[in-house]
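Quick one: the structure is below, questions incoming.
Now for chain A:
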Amino acid sequence: MIEGISIYEILTLSSIVFFVGVYGFFTRENLITVLMSIELILNASALNFVIINTYLYPDFLQGAVFSIFIIAMAAAETALAIAIIINLYKLVASVEVKDTEKLKY
Partner candidate 1 sequence: MDFSYTILIPLIPLALFVILGIFSKKIPASISGWMGSIGLGVTFVLSYYAAYQYYLNGKVNGVYQPFIYKYNWMNFTDKLHIDMGVLIDPISVMMLVVVSTISFMVHLYSRGYMKGDDGYTRFFAYLALFSFSMFGLVLATNLFQIYIFWELVGASSFLLIGYYYTKPSAVSAAKKAFIVTRFADFGFLVGILIIGYYTGTWDFQELNNPEGSVITNWASTSFMGLSVLTWALILIFMGGAGKSAMLPFHIWLPDAMEGPTPVSALIHAATMVVAGVYLVARLFPMYYFIEDGFALQVVAYVGAISSLFAAIIALTQNDIKRVLAFSTMSQIGYMMLALGVSGYHGHDGLGFMASMFHLFTHAMFKGLLFLAAGSVIHAIHSNYLQDMGGLRKYMPITHITFLIAALSISGVPFFAGFFSKDEILTAAYENNILIYISSVFVAGLTAFYMFRLYFGIFWGKDKEYEHTPHESPMSMTIPMMFLAFMSIAGGYIHFSKYISPDHMPFEAHLNYYLAAIASTVGLIGIVLAFIFYKKENNLSERFSHAFGIFYKWTYNKFYFDEIYLFVTKKIIFGLVAKPSAWFDKNVVDASMIGIGNVTESFSYKIKGMQSGKFQDYAMGFISGGVVIAIVVFYLWIN
Partner candidate 2 sequence: MDILSLFVIVPIITVIALGFSKGLKQSRIVALAGMLVQLGMSINLIFAYLKERAVNDDIMVFVKDIMWFEQFNIHYSVGVDAISVVMIALTAVIVVAGIFISWMVDDLPKEFFISLIILSTGVFGFFISLDLFTMFVFYEIAVIPMYLLIGIWGSGPRENSAMKLTLMLMGASAVLSVGIFGIYFNSNIGTDGPLTFNILEIAQVNIPEAAQNLFFPMVFIGFATLGALFPFHTWSPSGHASAPTAVSMLHAGVLMKLGGYGVFRVAMYLLPIGAINWSDFFLVLASIGVVYGALGAIMQKDLKYINAYASVSHLGLVLFALLMFNKTAWNGAIIQSLSHGLLTAMFFALIGMVYGRTHTRDVAKLGGIMKVLPFIGAIYVITGLAYLGLPGFSGFVAEMNIFVGSFQHDDTFHRILTILAVSSIVVTAVYILRMVGKIMMGPLSNPEYANLPKATWYEKVGLVMLLIPVVIIGVMPFGLGEMLKESIEPFLERLL
């Protein structure tokens, strides 16, 4: 609970973070930056959980616990994604999105 800042501001922030992440996901040409965008999306959700927990339902820590798990999962996800990207790099010597368009239609 932060004085002078209502839940709306923070939720707006998290929404902005979410959509920045989404925008980044759509437009980045490098797989690593796409991965970073995903982090933004996950963080937006984590932020939401914490804020909602704090502002609306401070009695239980469900949201906060959830956010911790989100962080952990995000880390696992990122690690795995990086591993796969590295493998791709080994094969095509590139981490560009345009090099992942072989499978289509």
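The working rule: a residue touches a chain if its C-beta (ideal position, glycine included) is under 8 Å from a C-beta of that chain, and two chains touch if they have at least 3 such contacts; residues count from 1.
Selection rule, in plain terms: all candidates are chains of the complex that A comes from, given by their letters.
Here the structure is a predicted model, which is why all the values come from computation and not from measurement.
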Touching partner of chain A in this complex, picked from 1 or 2: 1
Interfacial residue positions of chain A with respect to candidate 1 in the complex: 22, 25-27, 34, 97-98, 100-105
